[in-house]
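A single protein chain has been omitted; all remaining protein chains appear in their positions.
What follows is subunit A.
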């Protein structure tokens, strides 16, 4: 196809998308309107099952199956990326003898913030049904927080204190626990991922039934998944070398 013809195809397609987009936007409900049918249904449902963070109630109770799908996508991407990033036949892991120096200020801040970040991450995971956040958000905070060991310390230290095989197992266990909880709901209440655990008192840490349990399972999976992913990337960038 000549350059000219390609431009014609592009403009035809682009124009079509633009027309459809404008037509769609014109029929959208008004920005910040007052009519929210989904809100009117989901907020009472969330409150009735002791999870004041309605977003978590939707993610882990009302539409938990969708979340299982999302978690499986994450698991699949991590497994795929880890498989692609593993050292090939003519590559070997070899740690550099000398590592760059870290500024004292960076060290101080890093070591001060490491425990704070880990506690914050655990808090975000376990309070997912009460306050904004949940297993996914807290998991990413936990996983990135752990890498302060590398920022403030060294790559060797990170490797020593972060055994990747443990995280591989925790990732599988977290993803598995989600499915197991789904089957528990299926056998006890007749539908997959039904919220069968006691709902408890609105506002308590241990309340909201399976929303809390699923948040913890997802927290374990996401933490481990991101750690494994970053571990593979770090290894490729820092220690995997070609050997003849």
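Simple rule for what comes next: a contact is a pair of C-beta atoms (placed from the backbone, for glycine too) under 8 Å apart; a residue touches a chain by one contact, two chains touch by 3 or more; residues count from 1.
Here is the rule we go by: contacts and distances are computed from a predicted model.
Participant: Looking at UniProt, which of "TOBE-like domain-containing protein", "ABC transporter permease", "Ferrous iron transport protein B" or "Putative MnhB-related membrane protein" names the chain that isn't shown?
Facilitator: Result for the unshown chain: "Putative MnhB-related membrane protein".
Participant: May I ask which residue of A:140, A:164 or A:196 touches the chain that does not appear here?
Facilitator: Looking across A:140, A:164 or A:196, the contact with the absent chain belongs to A:140.
Participant: Please identify, in ascending order, the residues of subunit A that touch the omitted chain?
Facilitator: 31-32, 53, 55-56, 124, 132-134, 136-137, 140-141, 143-144, 147, 226, 229-230, 233-234, 236-237, 241
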